[in-house]
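Here the complex is missing one protein chain, while the rest keep their positions.
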Amino acid sequence: MAEFFHMGGYAFYVWMSFGISALVLLVNFLQPLLKHRQALREAEDYYSEV
Amino acid sequence: MNIIAKWYYRLGAPNWFYPLAGKMIPWVAAIFVALLIPGLYMGLVTAPADYQQGESFRIMYVHVPAAWLSMFVYAAMAIAAVVALVWRVRMAEIMIISSAPIGASFAFIALITGSLWGKPMWGAWWVWDARLTSELILFFIYLGIFALYNAIEDKQTAGKAMSILTLVGVINLPIIHYSVVWWNTLHQAATVSKFDTPSIHIDMLIPLLLMAAAFQFLYLLLLLMKMRANLLEQDLASGWVKKIVFERQKNLKK
Amino acid sequence: MRGFFYLIKRDLTLAFRRRGEATNSLVFFGLVVLLFPIGIGASEKLLSEVAPGLIWIAALLATMLSLDNLFKEDFQDGTLEQWALSEHSLVSFAWARLFSHWVITAVPLIIVAPLFAISLSLPAEAIWVLVLSLLLGTPLLIFIGGIGVALTTGLKKSSMLLPLLVLPFYIPVLIFGASAVEVTAGGWSAAGQLYVLGALFVLGIALAPFAVASALKVSVSQ
C-alpha cells in the first residue's frame, strides 16, 4: 500500500492535484445546499408573516 | 400542442422544473458515483505507469476531464444564451448564471492540475503553453460573466446582459484560442504541445473516458442543485414558492 | 441617415467644447509610456526590445479607460431613449457614437505614438508599421470595448467591471498588433500580422455594433 501512496516519487503532485480538485468540487456541492436551505428558511419566514 | 412544445413550455416553468429537478438529483448523483469509483480506481491503480512520465501522468485523469468540462459548460451556456435571448426563456438565464461558477471551477481545476503536472515534468510551475493560456483566458471570461450578473440589481436585465456577453464570448473564444496558439509558436520552438495526452494505451484510455463521463454527470448534478437554489431565492414572492412552503409545513405536521 | 451624421457632428462639436475629455486619454498614454523606462531601467537595448509591446499595451489601456462613460451620459439624460424610440435603429446610434469616440480619443493617440516610439528607441522603420497597426487596432479596441460599456451602462455605481469584461477580448488584437511592430523592428516583414489584424478589424466593425445595440436596448428597458 505504501508504494501506492508514494506514486513513484510524485506523491505530492498527484495527491495535491486530486485533493484540490476534490476540494473545489466539494465547495461547488455544498454552496447550493446551504443556499437552498437558507432560501427555504427565508421563504418560510416570508410566508409565516403573510 | 405537440409533445416537444409541451415539454419545452413546461421546462420553462419554475413550478414544474423545481420538483422535477428535485427528483432527478438523487439519480444523477448515483450515476456520478457509479462512474467515479471505477474511473478513480482504474486511473490510480490499474492503469500502467507511463514510460516517460512515470506515475505523474495520472494527474491527466483529473486535468483532461476538467479542461473538457470547462469548454463543455461554456458551450452549454452559449446555447442557453441563444434560447434566453431569442425565445426569452427565463429558465435559460437561470441555467447560465448557475453554470458560470461551475465552469469557472472546472477551468480553475484544469489550471491548478496543469501546473502541478508541469512542475515535475518540465521544471516550471507555469508554462505559457497555448492550451494553458487559453484556459486561463476562459477562466477570466467566466469571472466576467459572473461579475456582470451580480453587478446588476434587476435580475431580468442582468440575465439578458449576461446572455449577450456569453454570446460575444462564444464568438471570440475560437479567435482567442487560435491567436494564442499562433502567439505560442512565435515565442517558443515548435515543440509538441506539452499537454498532448501521451500515446494513449487502451488501459489508460478507459479510465479517462470514465472520469470524463463522471465529470459530465457531476456538472449536471451541481447545475440542478444550483438552479433550484437560485430559483427559490429569486422567486420568493411568487405563488409556486408559497405552495411549496405550505406543502412542506403540511408534511412536517403529519 | 440624417440622424447618423447629425450625431457625429454633435459629438465632434461637444468634444471640441469639452476639450478635457480627449486630452485625458492622451496624457494617460504618455504617463504609462513614461513609467516603463523608470520601472525597468533605461538601457537602450532593453527598451528597444520591449518598446513594441509596451506602446501597444499603453495604447490599449488608454483606449479602454477612455471608454468608461461613453454611453452613460446619453443614458442618464434620456438621449438614449429618444434614439431607441426613433425610426433610426440603435445600431446606427452605436456606430456613430463609437466612430466619433474613435476620432476624438484614438486619432490623437495615433498621432502622438511615433513620438513615444522614438523616446523608447524603437527602430525607425518599425514606427510606420506601429502607426498602421494602431490605425487598424484602435477602432477594434473601441468597438469591442463598446460592447462592455453598453453592458455596464445601466449600472448605478461605477464598478471596475469594464476591464474584466473587455480585456480577454482584447488579447487577439494585442497579440497581432504588438508582434507586427516587433517583427518589423527585427527586420522581417509584418504583412501576415497586419492582414490578420485587418481581418479582425473588419469582423469587429461589422459585428460589434449589433451587440452594442442589443446591450443598449437592455439597459434602456430597465
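A, B and C label the chains in the order they appear, each numbered from 1.
Please note the rule applied: contacts are C-beta pairs under 8 Å (C-beta built on N, C-alpha and C of every residue); 3 or more make two chains touch, one makes a residue touch a chain.
Rule of thumb we're sticking to: contacts and distances are computed from a predicted model.
Peer 1: Which of the following is the UniProt-recorded protein name of the chain this complex doesn't show: "Hydrogenase formation protein HypD", "Cytochrome c biogenesis heme-transporting ATPase CcmA", "Phosphate transport system permease protein PstA" or "Amino acid ABC transporter ATP-binding protein"?
Peer 2: In UniProt, the chain that is not shown appears as "Cytochrome c biogenesis heme-transporting ATPase CcmA".
Peer 1: With touch as defined up top, name the shown chains that contact the chain not shown.
Peer 2: Touched by the chain not displayed, across the whole complex: B, C.
Peer 1: Using the document's definition of touch, tell me which of C:48, C:79 or C:159 contacts the absent chain.
Peer 2: Hidden-chain contact among the options goes to C:79.
Peer 1: Identify the residue among C:3, C:30, C:123 or C:198 that touches the chain left out of the display.
Peer 2: That would be C:3, which touches the missing chain.
Peer 1: List the chain B residues touching the unshown chain?
Peer 2: 88, 154-156, 234-238
Peer 1: Quickly run down the residues of chain C that touch the omitted chain.
Peer 2: Touching the chain left out of view, chain C contributes residues 2-3, 6-7, 10, 13-14, 17-18, 76-79, 81-89, 220-221.
One rule holds for everything that comes next: only the chains that are shown with their structure count from here on.
Peer 1: Using mean C-alpha positions as chain centres, tell me how far chain A is from chain B in Å, no decimals.
Peer 2: Measuring from centre to centre gives 15 Å for this pair.
Peer 1: Rounded to the nearest whole Å, what is the centre-to-centre distance of chain A and chain C, using the mean of the C-alpha atoms as each centre?
Peer 2: For chain A versus chain C, the centre distance works out to 42 Å.
Peer 1: Chain B: which residues touch two or more other chains?
Peer 2: none
Peer 1: Spell out, as numbers or ranges, the residues of chain C touching 2 or more other chains.
Peer 2: none
Peer 1: Give every residue of chain C touching chain B within the complex, in rising order.
Peer 2: It is residues 147, 151-152, 154-156, 159, 161, 164-165, 167-169, 171-172, 175-176, 179, 196, 200, 207, 211, 214-215, 218-219, 221-222 of chain C that touch chain B.
Peer 1: Which residues of chain B touch chain C in the complex?
Peer 2: The contact residues of chain B facing chain C are 85, 137, 140-141, 143-144, 147-148, 151-154, 157, 160-161, 164-165, 167-169, 171-172, 175-176, 179-180, 182-183, 186.
Peer 1: Can you name the residues of chain A that touch chain B in the complex?
Peer 2: These residues of chain A touch chain B: 4, 7-10, 13-14, 16-18, 20-21, 24-25, 27-29, 31-33, 35-36, 39-40, 42-44, 46-47, 50.
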